[in-house]
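For this depiction, one protein chain was excluded, whereas all remaining protein chains were kept in their positions.
Chain naming follows the written order as A, B, C and D, and within any one chain the residues start at number 1.
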Amino acid sequence: MTTLGLAPVFLIIVPLTAAFLAVVAPWPRVLVIGAVPLMLALTVALVMSVWRDGPISIAIGGWQAPLGIELAAGGLAASFLATTTVVMTIIVLVALPAFGNRHGETRTGWAFWPLAFMMWAALNAVFLSGDLFNIYVAIEFLTLATLALVALEGKAGTIEAAMRYAIFALFGSLAYLLGVVLLYAAHGTLDLDLLAAATKGDSASLVGAALITAGLAAKTALFPFHAWLPPAHAGAPAPASAMLSALVPKASFFVLVQFWFVVMPEAAGPLFVQLIGVLGAAAILYGSLLAIRQTRLKRLIAYSTVAQIGYLFLVFPLAGGDSAAQPWSAGAWTGAMLQAIAHALAKGAMFLAAGLVVEAAGHDRLSAVHGLARTMPITAFTFALSSVTLMGLPPSGGFVAKYLMLTSAFASGQIVWALVILTGGLLAAAYLFRVLAPTFLRSAKARADIGAVRQALPLTLAATSILLGLLSAQPFEFLQIGRPQAATGGLQ
Amino acid sequence: MSLAALFTVVFTSAGLFFFIAGAVGMIRFPDMHSRLHALTKADNLGLGLIVIGVMPQVDRPVTALKLVFIWALALVASAVTAQLLARSAAPPDLCEDG
Amino acid sequence: MIGPAFDLLLALIVIAVALAATLGRDNFGAVVFFIVYGSLLAVAWTRLGAVDVALAEAAIGAGLTGLLLVGALARLSRLEVFSPKPPGAGARALCALTAASVAAVVAYALTGLDPDGGGLTETVAADLDRSGVQNPVTAVLLNFRGYDTLLESIVLLVVLVGVWSLAQDRHWGGAPGLAQHARPDGVLATFARALPPIGLLIGVYVVWVGTSEPGGAFQGATILAAVWLLAAMAGLTDAPSVTRRSVRVIVIAGPALFLAIGTVGALAGTFLALPPDHAKRLIQVIEAGLTISIAATLALLVLGFPQRAPP
Amino acid sequence: MTDWLLIIAALTLVSVAAALWRVASGPTTVDRMMGAQLVGTSGVAILILLAPTSRSGWAALDVAVVLALLAAFASIAFVKAVSRDGRGDPEEDA
Partner (left out) sequence: MTGLETSTIFAYCGAALIGIGIYGFLVRRHMIRRLIAFNVIGSGVFLLFGATGARQPDLGVDPVPQALIITGLVVALAATALVVALTVRYAHLTKRATLREDLPDEQGGS
């Protein structure tokens, strides 16, 4: 096997090893310096391999499905893995000063690192997995690491947020697991590709699919299961918030897309895809309206996540069901995936920048951003660039994503979704200007001085989200590698 | 019916009798200490008789040994818990949830 | 005829116990019912012929989860927590309707299943002699789907980090839970001195037979954890400080060893490959490592976060 | 013989239902624990009765071993929890 072929498994092995070491000894600096370059190299290797040779498939332990577990990475998985690598790299670099254990080991300084590396491993495990039960274990792994990070501050509010999240997450995992059980009972396999090949008109498969969808929707915080998200994402320490908001919901969304576009595309009836679309639209509008009303910086950003996640679900009415066979489906599907990536980059940048602002101001009321353009211009610029992506303005990645979805909505004659996308953009402008406009006000005095390097790190993420729009042709092409061709008949 | 089968029938029935007697005692006896007494009867005698009753059916000597071991374990555990529970001055109820 | 009658009776009792555990007003009664529930389920698993699961259910459901919940409820009641009003009759009826419809839909899904579906039984049997072990469940857990098991052992670790991180900052470096004590010559202490050797024997036996007969690392580790907790409850031993390097090495050792063996395979070409000639030995090594780490982790999880200042 | 053992097991199960009544009605928590203890022992007895009838052979006996070993633990956790300071034992308080 070539070195390139080893990249996927080492994307799991390396962060796990780092997590083990982080449990034993509080030396994050060494771990970050050791693990980050390796992860970047492995990601480049994986992306190049997928780009050159197409989708990768690995039978773990040499046992082929259905007996064993197979890992798989096409363009979509590789893109999400690469996004994770970029976002996590910046996050761990930003987190080093705060959780550096410079004066001996502290509680948070110790706990943050195993959790961060385990979360990284869990995300990669979800994106690579080609087995329904293995995905269950990986998602539980991710959920429990998330839960611990949400509670890390140790205040009553953050622990309550963690408990609320736990209630949704536990319910979601059981629903997903029950769905998996029913699918296995009906077809005797857990492998995504083998399940895709099986005929699935029976009651167990349909009930299983519904349960899997409900479970994953609860974990992705799709409206009306969103109530846990804002307190959880806003209450965590800023680097953790960045992971939670930028990456964690993408994992369950990724599985949902795999499930509906690879495993059971034929079961996505018109009523189902429209229902999911309505929930996504509700999330966009409701999340945006609540974001406008927030008075705290991190809460506002968290509600923006509720809204931005809503866009992802428009992939179902635009590219699923009847639309799957239509010419516009590729654009809509790719647009939604680009939205996931662009949002990950922009939201990661925004939460990290917010963390710096909170650190400088000593509080997280919206007034913390007053005068930012003068006191912390790099951070103000980070806010501005990520806002461009979140609003969907050219030339950002968010623009390309929303533009692709918009044109598909028009092409398919589903004007309602186009209106929702446009309204969502206007509402995003409304809540983001509440952050951006005051940066030019006269400022209150900042309490702490934040170095230029620490400010520049989130900026690179925001800049990457813009770059995604400028280079949109290559990402578009890359996402098509191994894209499920749902339009092969059997559509309702 | 073979002798071994008859043996099993007699002893398992006797064991069952003590379990039922213990359960009836649990329901009928008025105070906690006499209920505890009923419990230990079922634990010790009921389980013991059933172990003896199943003995002729074993496949290997080691299984018989295991059966005796289970009985001994249950005997010790029940003696300890009975002792501790009897001494424990517990509040009537810890807390309620609607 | 007798078989199904027994099963039906057992199923009804299990359902009644589950109802009591969820419907009863008394919290402590609910926990007691839940412990009972675990032992009844162990019987149900035995009836189904899934003895490996029955062992796990007896050790986890009836054993460790019971310890965890009894301890937690006692701590909460000492804090005299606030009890909210129960939801109104209308809300309860709506919840009951939701729950009943989910159960009905699941039951409907079951009616559509092929009554002869054999799953992967034959596939596993066909490759069993290349797995290195004779117990098919162990073969699936440690070889065919060893990757799941690797991740699962790390899930326990992530939870341990999460639980410890709930300590107050001033307690960081202290030992988990509270110091326990008992009358040194009392029944409890005597029992706790006598039982560990027996428990150790049973735990190791359950792990050991796991390669050929029902049993394995998880069941054995749970038993070991429970026995150690008994000694801790009797004040005979105490949990070590969470900052002790040795404790941390013990909790990661098993998963790290498993990962290391998998990585060697990856460097040789296949992640987590166990060559058939060495599979048995490797599985035994992995199981031994996992047993130690899982037993330590589970025991520490039940004790909870540090509540004592470092000495 | 299989049928006979199953009949005895089923009837032991009926006695479990009686013990459950005690768990449900209390009145004290000690009564509930006692009921649970009886259910645990009955479970051990049922497993012993099932072992010769089970498809998996006498392996079911190992489940009985584990249950017998761990059945006492919940009661011990309980008596400790209700002791004076929540971490002692009833014999200290006496």
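The rule is short, and it goes like this: a residue touches a chain if its C-beta (ideal position, glycine included) is under 8 Å from a C-beta of that chain, and two chains touch if they have at least 3 such contacts.
Owing to the predicted nature of the structure, the values given are computational and were not obtained by experimental measurement.
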Among A:167, A:271, A:448 or A:470, residue touching the chain not depicted: A:167
Where the missing chain touches chain A, by residue: 133, 136-137, 140, 144, 147-148, 151, 154-156, 159-160, 162-164, 166-167, 170-171, 173-174, 177-178, 181, 184-185, 227, 230-231, 290, 293-296, 299, 303
Sites on chain C contacted by the missing partner chain, in the whole complex: 3-4, 7-8, 11, 14-15, 18-19, 21-23, 27, 30-31, 34, 37, 41, 44-45, 47-50, 52-53, 56-57, 60-61, 64-65, 68-69, 72-73, 75-76, 79-84, 86-87, 91-92, 95-96, 98-100, 102-104, 106-107, 110-111, 113-122, 124, 136-137, 139-141, 145, 148-149, 152, 155-156, 158-159, 162-163, 166, 216, 218-219, 294, 298, 301-302, 304-305
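Going forward, only the chains that are shown with their structure count from here on.
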Closest chain to the centre of mass proxy, which here is the mean CA position: C
Interface with more contacting C-beta pairs, comparing B-C to A-C: A-C
Chain A-chain D separation of Cα centroids, rounded to whole Å: 47
Distance from the mean Cα position of chain C to that of chain A, given in whole angstrom: 31
Touching two or more other chains - residue numbers and ranges from chain A: none
Residue list for chain B, restricted to those that touch at least two other chains: 73, 80, 84, 93-94
Touching pairs among all chains present in the structure: A-C, B-C, B-D, C-D
Complex contact set, residues of chain C against chain D: 2-3, 5-6, 9-10, 13, 16-17, 20, 24, 26, 28-29, 32-33, 35-36, 39-40, 42-43, 45-47, 49, 51, 54-55, 58-59, 62-63, 66-67, 70-71, 73-75, 78, 178-183, 186-189, 191, 195, 198-199, 202, 206, 209, 213-215, 219, 223, 226-227, 229-230, 233-234
Complex contacts: residues of chain D adjacent to chain C: 3, 6-7, 9-10, 13-14, 16-17, 20, 23-24, 26, 29, 32-33, 35-36, 39-40, 43, 46-47, 50, 54-56, 59-60, 62-63, 65-67, 69-74, 76-82, 86-89, 91-92
Chain C to chain A touching residues, read off their complex: 105-106, 108-114, 117-120, 123-124, 127, 143-148, 151-152, 154-155, 157-159, 161-162, 164-169, 172-173, 243, 245, 248-249, 251-252, 255-256, 259, 262-263, 265-267, 269-274
